[in-house]
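Let me begin by handing over the structure; questions about it come next.
Every protein chain of the complex appears in place save one, which is left out.
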Amino acid sequence: MSTTHTQTAVATAAEPDYLSCSKGWKSWLLTLDHKRIGVMYLIAISASFFLGGLFALALRLELFHPGKDFVDGDGYNQLFTLHGAVMVFLFIIPGIPAALGNFVLPLMLGAKDVAFPRMNLASFWLWLFGAIFFVFVLASGGLDTGWTFYTPYSVEAQTAVIFAATGAFILGFSSIFTGINFIVTIHKMRPAGMTWFRMPLFLWGMYATAIIQVLATPVLGITLLLLIFERVTGAGIFDPHNGGDPILFQHFFWFYSHPAVYIMILPAMAIVSELVSVFSRKPIFGYKMIAYSSVAIALLGFLVWGHHMFTSGQSKLAGAIFSALTFSVSIPSAIKVFNWLATLYKGSISLATPMLYALAFIFLFLIGGLTGLFLGTLSTDVHLHDTYFIVAHFHYVMVGGTLFAFLGGLHYWWPKMFGRMYSARGSAIACLVSFVGFNVAFFPMFPLGAKGMPRRYWYYLEEDFISYHQLATVGTVLLGCGLLGIVVVLLKSLKNGERAPANPWGAATMEWEAASPPIHHNFHHTPAVHDPYDFGDLRFDPAQGGYARTSNATATATH
Amino acid sequence: MTIANQVAAPPHVEEHAAPRAPFIAEHFEGAEHQFESGKLGMWIFLVTEILFFSGMFCAYAVYRSQHPEIFSYASQFLDSTMGGINTVVLICSSLTAAWSVRCAQLGQRKGLILTLALTILGAFGFLGIKYVEYSHKFHDGLLPGKYYHVQSEAVADVGLDASIPAATEGESHEAAPEPAHDSGHAPVEGPEPANVKIFFGIYFAMTGVHGLHVIIGIGVYVWLLVRAIKGHFRPDYYGPVDFTALYWHLVDLIWIFLFPLLYLIH
Amino acid sequence: MSHEEHAAGGAHVMSPKVLLGIWGALIFLTALTVWSAQHDLGRIDLVVAMGIATIKASLVALYFMHLRYDKGFHGVVIIGALVFVFLFVSMVLLDRNQYQADIDARTIELEAR
Partner (left out) sequence: MMLTLAQAGEGTFWFPAQAAENAAKVDDLFYFVLYVSVFFFLLIMTILSIFVIRYRRREGVEPEKSPSHNTVLEIVWSVIPTALVVYMFYTGFTGYLEKRTPPTGAYEIGVTAQKWSWNFTYPNGHTTNVLHVPVGVETQMVMTSEDVIHSFFVPAFREKMDVLPGRYTKAWFTPTLVGTYDLFCAEYCGTAHSEMITKVVVHPQDGPDSFENWLREDSDFLTKLSPVEGGKKVYQLRGCGQCHSLDGTSGNGPSFKGAWGTERTLADGPKVVFDENYVRESILMPKAKVLAGYEPVMPTFQGRIKDEEITALIAFLKSLQQ
């Protein structure tokens, strides 16, 4: 315990934190503070997730019986389309970068803010603006094209395709703005002493993600613009009835949407890298390999889009090239898993809730990643493509991977964001229920798909598939209960949770040197740069209820 | 759309111990740090612009490589004189944009105002010519998709026989006043190829999105002009002028490719 | 008006001579591309047009956009973007060329109807 920390505590009491330093809705909606923007994003994407979750629940309930329960074909098509579109565009793409990343990234750099605070706010406003279009879609007859907008169906569909495409176009710019901001922030705002290879891995993940956001998202923008153009004029670029080419649309679409998968998973991996290291009090194993593998995944991820098109009428040659490149992405992903495992070796492993999510992530992502092998393999993909096997695979990656890592990160940074500790037991139970529910919901879909159940069917052949569907529906309800439990536990903590210390987990990255919650300018004193994974001088301090550094010397450890 | 606004607008200033110029946002160390950050941000934004246009270039490449006949036939209906003049106009306004950066760097306020104004003038000139071209196309029914209904006079104008689909002979001549422009253009023989409308779809998509960028550029330049008149820029603070010029040059760059790809096809 | 002019912070200032020289070159190249388009160069038609456009683009990027005097990283950023554009366009073209025959066969069939 050093005097500096006592002083910090005093100063904290004196200076109001970022949550209470100003009041009124204007002080939030017009704020340039990255922390407030992050919190607003958190609320916004959680609301979207709730909406998307309701659609998911509705369609699983419909599928409990083979026949019609409460929606028919058109209604079901709307449900799965809106579930996909809301989850992808409104929740999972902005999810970790815009909500958690916005809050944490400048703090991790010891900076006052991101490089372009105005652009950051603009990004949030664009998100809201895009979300309003989705509300229009709901109000004006829905959307039934699937979130992929495949032509020519999307050209002739009678639903609000133009609204939805415009909304997604705007959300794309929101994502681009976040990406530009993060790249420049990481390049230009690193404190002296934090070299590229002394950066926390979360920042590497954010950097890799931002590269994808910047390079891929514009292509989605132009694709959607051309789709709108096609619908309005029948220009004949994507619509074969006017001489266009639907495969061209798929190339365009997946050139964005495959890398978008890495926009979703790279930040998740980055969070898990932090969690695994902090909660086993061990420097991350193979730091450089993890850092490089993030960038490698981001760049290689651009060259694999054609694996969504193995049965689409894409040529054999392109199929072969894309299959080979797809496997090349599997290696850096595998390396990450091995590195996490090696980090645990001889550690001091705490099973605090964030770590439970990290372990759940490894379990689920492993299944999601390994089942990807079946799909990257050309001949087996032909059979499995567009079946429930795919549905299960990408939910294991997107939900089991991204959502669980997001929740892990949320539980990890929650004390920092709101200055309150949540119930350890309650959050652990909610985590467990979600984990079990998720597996019950999605594991049956693997054999279901291999047996031939196509996706996007609201009606199915009873004798073959009913038990799998019923199991999946039960699991979904369980997952829903778990997620609801998480919300309850976290909200309760805001009301009567214990005050959080500055560093409750004993982490060595810089955000934990700020008060919980941080002051408006983040830090009272510019913190010294330490090795982000050297836990040697962090000791538990009962007086604070958290960890504190035993020495204030600038760390000189090198990699 | 341009991030210049984000970077450049007078930052949220709060009291700081060290004396700081008012244009430096508090989270930057100083003028250079802020300038370098803004510049990197702008270049990355230009990357997104390049990727944005790449989609249309890709569509262009696919259809031109598979259906060259559509492109060589339909391109005759474009007025390459107007396109050429527009290329020159845009190059000139690129020059004044580059010059405006020089003026800003050297603190030449009058020069800055003049070059910014000239850049805007060039942009309006470009749009004016584009407007004339577009209205001809609308008049002649040379429109994308279902709006494509080419008028026989337009076909006759480019030297094709309108009455018989299979045009026999005839010098193709553009609507250009100087006959000199006519000489080299090889006449296209044979009937109108199928799906000519795809060309006009691509033409309007590419030039339309490009035109939209010009309009946005005008907006930003007007804002710069106002700030220049107010004397906001100085040799140690000229980032917005520099970044907007980068954007403007990119718009010029894209036109440099669009011109031969759309107007100058055999 | 020497070439050594520098603004505050060491940024490079373009001299009027270079600015006007580049402008002249751009105008000349525009005229050249229009002139060449009036002569049937056969297969190299497109190559010539794109070659001239690329030279023009490089001039704009290197001088008007200061890339020649700028941080190397900005050049890397732009070249990186162009690499991805190249990969995108070339993969799509490659694929389309492979399946074009299937489209042609159907087009002939439909026209026969």
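We call the chains A, B and C, going by the order they appear; numbering starts again at 1 in every chain.
Assume contacts are C-beta pairs under 8 Å (C-beta built on N, C-alpha and C of every residue); 3 or more make two chains touch, one makes a residue touch a chain.
Worth saying up front: this structure is predicted, and the values here are computed from it rather than measured.
Of the chains on view, those touched by the hidden chain across the whole complex are A, C.
Touching the missing chain, out of A:86, A:206 or A:247, is residue A:247. Considering the full assembly, A:349 is the residue among A:61, A:162, A:295 or A:349 that touches the omitted chain. In the full complex, chain C contacts the hidden chain through residues 99, 102-103, 105-107, 110, 113. The missing chain lies against chain A, touching residues 73-74, 76-77, 144, 146, 150, 152-153, 156-157, 240-241, 243-247, 280-289, 310-313, 316, 319-320, 323-324, 327, 330-331, 334-335, 337-338, 341-342, 344-351, 359, 362-363, 366-367, 370-371, 373-374, 376-383, 385-387, 447, 450-452, 454-461, 535, 559.
Throughout what follows, only the chains that are shown with their structure count from here on.
Taken as a graph of touching chains, this assembly is complete, with every chain in contact with every other.
Interface comparison, B-C against A-C: more C-beta pairs in contact at B-C.
If each chain is reduced to the centroid of its CA atoms, chain A and chain C end up 37 Å from each other. In chain C, the residues that reach two or more other chains under the touch definition are 81, 84, 88, 92, 96.
Those residues of chain B in touch with two or more other chains are numbered 36, 40, 44, 47, 51, 54, 58, 62, 194.
Those residues of chain B whose C-beta lies close enough to touch chain A in the complex are 1, 3, 5-7, 9, 12, 25-27, 33, 36-38, 40-41, 44-45, 47-49, 51-56, 58-59, 62-63, 143-147, 194-195, 197-198, 200-202, 204-205, 209. Of all residues in chain A, only 215, 219, 245, 247-248, 251-252, 255, 302-303, 306, 313-318, 321 touch chain C in the complex they form. Here chain A touches chain B in the complex through residues 32, 111-119, 122, 173, 176-177, 179-181, 183-184, 187-189, 214-219, 221-223, 225-226, 229-230, 233-237, 242-245, 248, 251-252, going by the rule given at the top.
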